[in-house]
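All protein chains but one are shown at their positions in the complex.
Per-chain numbering from 1; labels A, B, C, D and E assigned in written order.
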Amino acid sequence: MTTLGIVKRNITRADKAAVDKLGRFGVATVHEAMGRLGLMQRYMRPIYSGALVSGSAVTVLLHPGDNWMMHVVAEQIQPGDVVIAALSADNCDGFFGDLLATSFMARGAKALIIDAGVRDVRELTAMGFPVWSKGISAKGTIKSTLGSVNIPVVCAGISVNPGDAVVADDDGVVVVPAEWAHKVADAAEAREANEGEKRAKLAAGVFGLDMYNMREPLAKAGLKYID
Amino acid sequence: MTTLGIVKRNITRADKAAVDKLGRFGVATVHEAMGRLGLMQRYMRPIYSGALVSGSAVTVLLHPGDNWMMHVVAEQIQPGDVVIAALSADNCDGFFGDLLATSFMARGAKALIIDAGVRDVRELTAMGFPVWSKGISAKGTIKSTLGSVNIPVVCAGISVNPGDAVVADDDGVVVVPAEWAHKVADAAEAREANEGEKRAKLAAGVFGLDMYNMREPLAKAGLKYID
Amino acid sequence: MTTLGIVKRNITRADKAAVDKLGRFGVATVHEAMGRLGLMQRYMRPIYSGALVSGSAVTVLLHPGDNWMMHVVAEQIQPGDVVIAALSADNCDGFFGDLLATSFMARGAKALIIDAGVRDVRELTAMGFPVWSKGISAKGTIKSTLGSVNIPVVCAGISVNPGDAVVADDDGVVVVPAEWAHKVADAAEAREANEGEKRAKLAAGVFGLDMYNMREPLAKAGLKYID
Amino acid sequence: MTTLGIVKRNITRADKAAVDKLGRFGVATVHEAMGRLGLMQRYMRPIYSGALVSGSAVTVLLHPGDNWMMHVVAEQIQPGDVVIAALSADNCDGFFGDLLATSFMARGAKALIIDAGVRDVRELTAMGFPVWSKGISAKGTIKSTLGSVNIPVVCAGISVNPGDAVVADDDGVVVVPAEWAHKVADAAEAREANEGEKRAKLAAGVFGLDMYNMREPLAKAGLKYID
Amino acid sequence: MTTLGIVKRNITRADKAAVDKLGRFGVATVHEAMGRLGLMQRYMRPIYSGALVSGSAVTVLLHPGDNWMMHVVAEQIQPGDVVIAALSADNCDGFFGDLLATSFMARGAKALIIDAGVRDVRELTAMGFPVWSKGISAKGTIKSTLGSVNIPVVCAGISVNPGDAVVADDDGVVVVPAEWAHKVADAAEAREANEGEKRAKLAAGVFGLDMYNMREPLAKAGLKYID
Partner (left out) sequence: MTTLGIVKRNITRADKAAVDKLGRFGVATVHEAMGRLGLMQRYMRPIYSGALVSGSAVTVLLHPGDNWMMHVVAEQIQPGDVVIAALSADNCDGFFGDLLATSFMARGAKALIIDAGVRDVRELTAMGFPVWSKGISAKGTIKSTLGSVNIPVVCAGISVNPGDAVVADDDGVVVVPAEWAHKVADAAEAREANEGEKRAKLAAGVFGLDMYNMREPLAKAGLKYID
């Protein structure tokens, strides 16, 4: 009657080409391309600005104040993975610091997404290991209760299955189901294809009102211009 | 019975000289100079540090999850304007991104102040377009309901009339009614006039207690020094 | 029946060598070394990233919206002190700006830790004076009510006595009672002593599972690996 | 250059018949009838459940931690008024208790709407004087700074002019501009006119899908039923 | 590539006997019996005190500000069901009021659990229809975008599958996977079996220290009694 105490070793990761392609677009674009689903709660913020990563999800379920399973999940990381850490109950202690980051980087992890707190952020920033978290806290954790690795989890309001594609940047974190990764990547590419042209027009002073043909629908909706 | 669906084209902007002068002082000084009124709620934060802008307000009223009017307001921007975006109800979706920023910059906008969320913050930062917002979110918006442009609005707790002067920096956002702009700018200038001298004294080790003649009133109020 | 209106001039500061030694370790390490006590609420955040300071506490009790005592405490600062500002009730106005910072720096203060708001953060950042605060606000304060200096206070959830050692960095703020300073500094040093070795092992790909001998206790706790 | 220190004695109150009529409908209905404008932020909560009031706004602008003007506004209350208390900056001290409530009730006030805290809530509940506030706090206030009475204010995100109609219940607080009061009351009445019939149908098991003719638009939008 | 626009009509509900049995125990007991999993975020609060309900989940996925699917889900309700309403993005508008409650009650629904806001709470309380929600808001919603009914959703941090057992009371909301319902109900019963005896002992003055044999482990852990 439980899903605790399990480590699933073999998972099907989202296609690497699709994951890499998703990483060429920001979170906002991918979120749009997927029909506006999959976006984690906006309290998930990067510990430093400017990072953009994509990867395949390795999941871990932790208990409040206990980071034992972070060591277990480290062994399951493969190059290109992003670790998604969920909690069985609300907590913002510091589950992760520079030693674990060293281990995760050695395994090839690209980032950590954690619905809890982290610490050693000055060191993590210096190491260039990007983390999106609910908060920052020096409060330590213990190692005494079993969670699980690579089971489906809920992280910051979004269901994540092991192997799902994940994209994160300064705008937040979005999760793309593995089986949708290619289609979403294509849709994102299509969205961006003509953005250059649009940007050039707008920069030249063309109005979105004209470029998107909004004047007529606005007038129909009743928009009045007065002086 | 409504103020929706209106775009006012001709507004009286605060005097440009006064607006520019206000921009030489930070938000804290302007707020003090105006008698401690006009300061937006402190949840309004810049998407990047270090910017200081002043401008004349162009206002837009938006509905939750709907950024249609952002395209309408773009056309009303004149060089030196700051767009003030208010919402008819609480919402923090991402109403603004790099394409709209391109359009606003092409029109000469100096900043966006929005009581909601924005996205593409990495791009906006690279473009150097400053935004003060309630939050950051990749969540997209639709374009289906009319709001208004250049009507009086309430943004982050402060009434803003089109044409009012606006100053924003890392300390927040302050709104100066257009008709007060000159007097407030003068008062701000007066406040700062002798700050250099004060700073020099304090840096030299003079106590504020002495410089501001506080020892006597403190003693009268009953302050006791013990060992 | 009151502790207001008092300035204690002579306080016993934590041993300087211990305070300096504590400053070689981050907040997370010191917090661990002290048995996970003394950590301020995590809403205390630095106004800029990257600072790490340690010092001896000079305390000040302020009332909401009134920063009069900040000028009184300035005189009590000695080189190497960190000012700890507590409030008699919840408030987030801007109690501190560039002029006070100039005065504090002239006195040799290393930082300000304040359970309220600050302003002029662009200037404070340029001056390199680190502040940890509950928030940022341009809202000014008055000077009309007596608080106290160098009495025991509660700041962001933690009791602070004048003279206590304080360490602050990007992870938060931790307070070490003066009489524990040496032991905690030693314990922190011991914690870090073999971190270099551990880091090297982890960087080389050794698992924490092996380095910390966790495989057996995990198995005993019932951890199952499945494919 | 200020709007502080003013008490306007003669204000034009919304028509009493319209205000009374508005009070027959809840906040949700009035808000809908006004085109979904005028609703205060949802942090405004009643100190006890079950009250429904309508009245004409008498406004007061207060400063943080200072309730001096509450005594000034008391004199301006007329029977049927609702006092709208706004603050010049964010604060949640206890500005109002049983003595002021006694005075307000003696003047015929129907309620207090305050964007700050109140205290003596057990006594206020026993007296049956309804209050909607941002919070509850025993923290007292001083009487030292001038605000104003019967000037336009922003309360919980909404502009309120003296004389506007106000409706409050367990769902929140809505403000109806005085000149709209009749039309909004009529629109609210129209909304409710056929609600009895609708309620009877729904109670009898008729689906909203059929009663509102939603099946066709849902099918057009692409809704699929699967087994 | 989407899960939107789907209504699943046939779902397998948790065994009625198990669901009813779960309803004899409070949320705290059920949560314990399930190994401390399944508890929704604690921001989910009842609109009135004292209710305790259990039921089988009928799920609905809504979009921010749009309650169209609430009418669609009404038709899928069977007697004894609890409607679980999840959102595709953070929102707290008022999605549900007395008319929908009338319809839900006519269908036999026992409660609504919604990760958003509700309105008409005075009427809902009078009707005795219990709702657990994220908040209360009079803000209305539109009917324009398709969500889905009876798909897996995430509600207040917990994954819910259609047919799962749900228990809610003043302590919050817990979700029991349908296939665990019997075992969890039995475990809850076992937990409560000897509670009466324990309660009697404690009421008679027996210490938990003795009843639970804690004195020895406490002493072993190092607990010292001093005078």
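Here is the rule we use: a residue touches a chain if its C-beta (ideal position, glycine included) is under 8 Å from a C-beta of that chain, and two chains touch if they have at least 3 such contacts.
Computed from a predicted structure; not experimentally measured.
Undergrad: From the list D:Pro64, D:Gly80, D:Gly97 or D:Pro130, which touches the chain that is not on show?
TA: Checking the options D:Pro64, D:Gly80, D:Gly97 or D:Pro130, the one contacting the hidden chain is D:Gly97.
Undergrad: Which is it among C:Ile158, C:Val173 or C:Leu218 that touches the chain not included here?
TA: In the full complex, the listed residue that touches the missing chain is C:Ile158.
Undergrad: Thinking of the whole complex, not just what is shown, which of C:Ile6, C:Val19 or C:Met34 touches the missing chain?
TA: If we include the chain that is not displayed, C:Met34 is the one touching it.
Undergrad: List the residues of subunit E that touch the chain left out of this view.
TA: Residues 26-28, 31-32, 36, 39, 42, 45, 49-50, 52, 169-172, 174, 195, 198-199, 202-205, 207-209, 212, 214, 218, 221-227 of subunit E touch the chain absent from view.
Undergrad: Against the chain that's been left off, what residues of subunit C make contact? List them.
TA: Considering the whole complex, subunit C reaches the absent chain at 1-4, 34-37, 39, 41-42, 88-90, 152, 154, 157-159, 180, 183-184, 187.
Undergrad: On subunit A, where is the contact patch with the chain that was removed from view?
TA: 64-65, 89-93, 139, 144
Simple rule for what comes next: only the chains that are shown with their structure count from here on.
Undergrad: Using the touch definition from the top, how many steps at minimum link subunit C to subunit E?
TA: 2
Undergrad: So, what's the distance in Å between the C-alpha centres of subunit C and subunit B?
TA: Centre-to-centre distance between subunit B and subunit C: 31 Å.
Undergrad: From the C-alpha centre of subunit A to that of subunit E, how far is it in Å?
TA: The answer is 28 Å.
Undergrad: Give the residues of subunit C that touch two or more other chains, as numbers and ranges in rising order.
TA: Expected reply: 92, 139.
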